[in-house]
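FYI, not all chains are in this one, though none of them got moved.
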Amino acid sequence: MEERREPDYQYTEAEVAQRSRIAATFLSSRASLNEIVTAADNFLVKRFYNIDHNTYLEGEIPAKYKELMGLVISAGLRCDDCINYHIIQSFRLGASRQEQEESLNVALVVGGSIVVPHLRRAYALLAELYPAA
Amino acid sequence: MEERREPDYQYTEAEVAQRSRIAATFLSSRASLNEIVTAADNFLVKRFYNIDHNTYLEGEIPAKYKELMGLVISAGLRCDDCINYHIIQSFRLGASRQEQEESLNVALVVGGSIVVPHLRRAYALLAELYPAA
């Protein structure tokens, strides 16, 4: 029953895309690939997407922290698309740059230097989303 | 400079060990193995442990959420010892059972059914730490 309220976003995806070229490129390529998946209309894929959506809703843990958790595990599992996605989602929910960096630090210490190439690309996105502190 | 204050624990490790047999077994085996590592006195291992310790201190993100992040990535990377450790740490910092489960849900959806055997063992520990809701 819990974990079900949609979060209140401070920015739309379109606003994020306007702030950051990296985000814009990622969001548009993700959207067009998702169209192909949607067209296929696979029953189990749709059910999986549905669970995925529900996992990050407001609950006992605020949605912002859930998205940052998504960032930590994505960086630990070294998935650039997933990292981009959760950085953008966390940004949209008001996460500060410092919170994003602290999350990436958890992934770095747990996942090791193998995470560093992804960390570099993550920082490039952060630099665009949070210009000139 | 940030990320440096020690968190205030609501329970000691000894109190956790008294509540849960699983936790007691884990904590005691971890302690005796850590003694062996400490005795070796390896310079870089000590430096690594130091970074590790600093990563989870109070910062912009409260220590409780950092420990839950540690839980999410540990479950995603499927490390039982790490899962036990971060469940215990989160418990000591006041995380509710619901918060622990929501964190595990992030790991489950991101990491897939390969996480399930670890989830089962995690729930066995949760059942001991949070008896009879």
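Letters A and B mark the chains in the order given here, with residues in each chain numbered from 1 onward.
The rule is simple: a residue touches a chain if its C-beta (ideal position, glycine included) is under 8 Å from a C-beta of that chain, and two chains touch if they have at least 3 such contacts.
On a predicted model such as this, the values are computed, not experimentally measured, just so you know.
Identical protein chains form the entire complex, numbering 6 copies in the structure file, with 2 of these shown.
We adopt the following convention: only the chains that are shown with their structure count from here on.
With centres taken as mean Cα positions, chain B sits 24 Å from chain A. Taken in their complex, chain A has these residues touching chain B: 2-3, 51-52, 55-56, 59-61, 65-66, 68-70, 72-74, 76-77, 82, 96, 98-99, 102-103, 105-107, 109-111.
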